[in-house]
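A single protein chain has been removed from this complex, and every other one stays in its place.
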Amino acid sequence: MVIVMDETATKGQIEAVELRLKEKGFQIHRVDGVTRTILGAIGDKRGIDLREFEVMEGVHEVLRITQPYKLASRTFHPDDSVIQVKGALFGGDHIAMIAGPCSIESEKQLYAIAQSIKNSGARLLRGGAFKPRTSPYSFQGLGIDGLKIMNSIADELGLATVSEMMEIGQLDAMIEYVDIIQVGARNMQNFPLLKELGNIKKPILLKRGLAATIEELLMAAEYIMSGGNYQIILCERGIRTFETYTRNTMDISAIPVTQSLSHLPIIADPSHGTGRRDHVAPMARAAIAAGANGLIIEVHHDPDHALSDGAQSLYPNQFSRLMQELQTIAWTIGKTL
Amino acid sequence: MVIVMDETATKGQIEAVELRLKEKGFQIHRVDGVTRTILGAIGDKRGIDLREFEVMEGVHEVLRITQPYKLASRTFHPDDSVIQVKGALFGGDHIAMIAGPCSIESEKQLYAIAQSIKNSGARLLRGGAFKPRTSPYSFQGLGIDGLKIMNSIADELGLATVSEMMEIGQLDAMIEYVDIIQVGARNMQNFPLLKELGNIKKPILLKRGLAATIEELLMAAEYIMSGGNYQIILCERGIRTFETYTRNTMDISAIPVTQSLSHLPIIADPSHGTGRRDHVAPMARAAIAAGANGLIIEVHHDPDHALSDGAQSLYPNQFSRLMQELQTIAWTIGKTL
Amino acid sequence: MVIVMDETATKGQIEAVELRLKEKGFQIHRVDGVTRTILGAIGDKRGIDLREFEVMEGVHEVLRITQPYKLASRTFHPDDSVIQVKGALFGGDHIAMIAGPCSIESEKQLYAIAQSIKNSGARLLRGGAFKPRTSPYSFQGLGIDGLKIMNSIADELGLATVSEMMEIGQLDAMIEYVDIIQVGARNMQNFPLLKELGNIKKPILLKRGLAATIEELLMAAEYIMSGGNYQIILCERGIRTFETYTRNTMDISAIPVTQSLSHLPIIADPSHGTGRRDHVAPMARAAIAAGANGLIIEVHHDPDHALSDGAQSLYPNQFSRLMQELQTIAWTIGKTL
Partner (left out) sequence: MVIVMDETATKGQIEAVELRLKEKGFQIHRVDGVTRTILGAIGDKRGIDLREFEVMEGVHEVLRITQPYKLASRTFHPDDSVIQVKGALFGGDHIAMIAGPCSIESEKQLYAIAQSIKNSGARLLRGGAFKPRTSPYSFQGLGIDGLKIMNSIADELGLATVSEMMEIGQLDAMIEYVDIIQVGARNMQNFPLLKELGNIKKPILLKRGLAATIEELLMAAEYIMSGGNYQIILCERGIRTFETYTRNTMDISAIPVTQSLSHLPIIADPSHGTGRRDHVAPMARAAIAAGANGLIIEVHHDPDHALSDGAQSLYPNQFSRLMQELQTIAWTIGKTL
């Protein structure tokens, strides 16, 4: 932590800050510059609240210099983490594709979709069983029955499964039927949930919140990792900005930035990121071109009659064509899909 | 719902949209304008996904005309809801003040603060027992022991209590010890939690999420109300914008806007909204001047040693002075505090 | 400037940064902490681009510690600047009111409005002659003829005048006919324009850009002041956020924050900040309660037939009532209006 004093700070004000720093266990390096004094506070105090010093008299600004996350940081883990799920690899030069419907609607529906995405080269099947709907009047998902359907189809076709967990009470079902547990954007800072997920051994797909900074996304990963579960796949799915033409604004630059800060893999969700079928393919290509370690894409064999998110689901033939484009782009930058 | 066709839409495209509307149970009013056709779709379908029509060929834009919330809307409940909690009134011309520390730290701490805020005229005591901290390395709260301390002090002093609930497992303790259950900004769209709160009889203090629109805040209230619990107090506590000088940007205009859309009372939280003690009083005055039905303010008798949020807590004498200013402002616009 | 090195930075990388700092004329204070090295760079180099160091190998972060503005800063000018315009005072404990129509439409229109706002206690008349319209198909203003009308009416009634300048070519007319020259939000970073305004002696009303940080607003003021014109009145008029219910989001907290950083007066524009007549009064009261040094409000005697912005203009009787409320609020916090 570096505390920058006002140019007009008095001797007494500077000493008061020094005293408080000592109380908190910091070592102090004081630099008296031409116009102002700077206090370097040395010591690893990740839980400290900078504002405590900011509001002291004579303080101009307080600057944090330690990253608030450690386990998620690339500093102490320079190599990419590669997370393996039933043969699919996320991280390093490996790109993995997750595809499937927004909601599991029936065995027939899911089987048709699962088979088509497998034929196109995806190895992971997504499907929602517990749905976070903004309206209490919308379809809420099939629940555990949905997970059982997905589990049995994935087994038959040799696919891994991904599904979203919405609350702690769903954990047992998740552990039994799902290969990757997804934490949705609205739960990215649901701290009790994150803590529980730190105690299990399954890979977690952690989506960035609509208004979460990259640092907050990494702090959420840290929450899970601090419990002992290091298998985190991050996911960019769009942030909220002033632009209303698209549902959200996909922050493609978050992909290279996050990779420079963290060793964890990061994938992108162009379906939720754009909200419209016609923009999914361009943004999927953009994410892979920017270095994403994978994608999660909504595909439906009959989107006009989907029970949720039909408008952002690709038709199977669109997905198949997209997969071919993505393979060339991946190859161009030295990756394999 | 109004569907605006492209100026270049073909006869076949228009008919395809009409067909789909009929399938979904809408009545259609077709207007053939000078340059384009507009289809008015009549029928109350709150759960519908507009994008389903947006992605159809020849469709220019789809406009929703029914508000997605009903119970929270002022349309069918033109008078202000007034929520009464142990003699304090939120709503109409009544302003109620909630004050207290960020976290309950000890009986001694809470007692000192509770007494001081009571002397200044506040009738509701806040105190966190379960803390949502962005860092896993920070103080996490006293839990149920904290709630017991608060409950017994409030009883002695004749104050009502407010505390935040973070997950469904805390509900029983909340019902036993707390008068108003707070839903934090990060849980505003925790739908399983909202559903549970719909089944109880306690007033809920529902905070606006950092990236939530006013409409989404009202939809979250609707989630609770659709379960049968109509006692909702909304709370503006700052939104996330590009401005980084303040922790968040308090959206003061959300106060009159929400009041025009909904009959529910809305209060403001200038402590979290600004994050710094020196800006709390100006923003508290601004919120009351804009018509807020109350405030929730952090007060600490020794903020330098507070275990959380000390930097944004007022000293008791600052709070006392603020209360006097607020009373005059309230009186100016015909309200009582 | 403080340069924080990576925890894994090599000796060579640290030396390369030190060398570059010396080249640029900085003195270096090096602090070797437990986990990383920090380089304090001493020297007043306001024009430097921090990113030059950020992209060097082994650099974790670069933190600026000198404010990029100096003349606008409160550090070297601790007392409030008070700007006087024909008897009206902006700054310190003085609040001044500017009111009038969006556009000057005719002598008759302006006279009626000017008289009514004078009766309500305003001493400054606003009126647009050159209009920045987002659509090339909208009314563009009366130009110099409008300024002449305003000037003659203001003279007769003893009011001062405020009008917006859109480009350098309008400067001569402005100097001749206008008492305060307004720089609109879209021109806040029109640097050639700011430079010209630094060379004249008239007070400038400088509006914050829709996406401008408080620091950028102060930098824009600095641009003008560096030319020698110190009479700047800042103006908060709403920023662009994700919330779409209001046209913009008025950042009321920018008022106390700016006052803590700068000695310049700051006023608010609730008409453009909200865009709707029914929200102007609450936000006007909020701004004054938060400490604003004045307001600029659109008033029209016949807003239904106004040529621009009628929907956000108050009726004269609404303005009159508002003025009375504002006087009490001002008095409550020790100011005079």
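Labels for the chains are A, B and C, by order of writing; each one numbers its residues from 1.
Following the convention adopted for this analysis, a residue touches a chain if its C-beta (ideal position, glycine included) is under 8 Å from a C-beta of that chain, and two chains touch if they have at least 3 such contacts.
What you see is a predicted model; the values in this text were computed from it and never measured.
K.L.:
What shown chains come into contact with the chain that's not displayed?
P.N.:
Looking at the entire complex, the absent chain's contacts are A, B, C.
K.L.:
Specify the residue from the set A:Gln84, A:Gln115 or A:Thr246 that touches the hidden chain.
P.N.:
Missing-chain contact among the listed residues: A:Thr246.
K.L.:
Against the chain that's been left off, what residues of chain B make contact? List them.
P.N.:
2, 4, 6-8, 29, 31, 33-36, 38, 40, 42-44, 60-61, 63, 65-66, 75-76, 78, 240-242, 244
K.L.:
By the contact criterion defined above, which parts of chain A meet the unshown chain? Give residue numbers in ascending order.
P.N.:
The missing chain touches chain A at positions 211, 213-215, 239, 241-246, 249-257, 260, 273-274, 278-279, 282-283, 285-291, 325, 328-329, 332-333.
K.L.:
May I ask you to list the residues on chain C that touch the chain which is not drawn?
P.N.:
Residues of chain C in contact with the hidden chain: 20, 46-47, 49, 51-52, 54-55, 68, 132-139, 166-169, 186-187, 189-193, 195, 209-211, 216, 219, 222-223, 226, 240, 275-278, 304, 308-312.
One rule holds in what follows: only the chains that are shown with their structure count from here on.
K.L.:
Roughly how big is the turn, in degrees to the nearest 5, that lines up chain A with chain C by CA atoms?
P.N.:
180
K.L.:
Shared interface numbers for chain B and chain C above half of all numbers used, same, or below, different?
P.N.:
same
K.L.:
Using each chain's Cα centroid, which is most distant from the centroid of chain B?
P.N.:
The chain farthest from chain B, judged by C-alpha centres, is C.
K.L.:
Rounded to the nearest whole Å, what is the centre-to-centre distance of chain A and chain B, using the mean of the C-alpha atoms as each centre?
P.N.:
26
K.L.:
So what's the Cα centroid distance for chain A and chain C, whole Å?
P.N.:
Inter-chain centre distance comes to 38 Å.
K.L.:
Taking the mean of the CA coordinates per chain, how far is chain B from chain C in Å?
P.N.:
Distance between chain centres, rounded to whole Å: 31 Å.
K.L.:
Among the residues of chain B, pick out those that touch two or more other chains and give their numbers.
P.N.:
211, 278 - these are the residues of chain B that touch more than one other chain.
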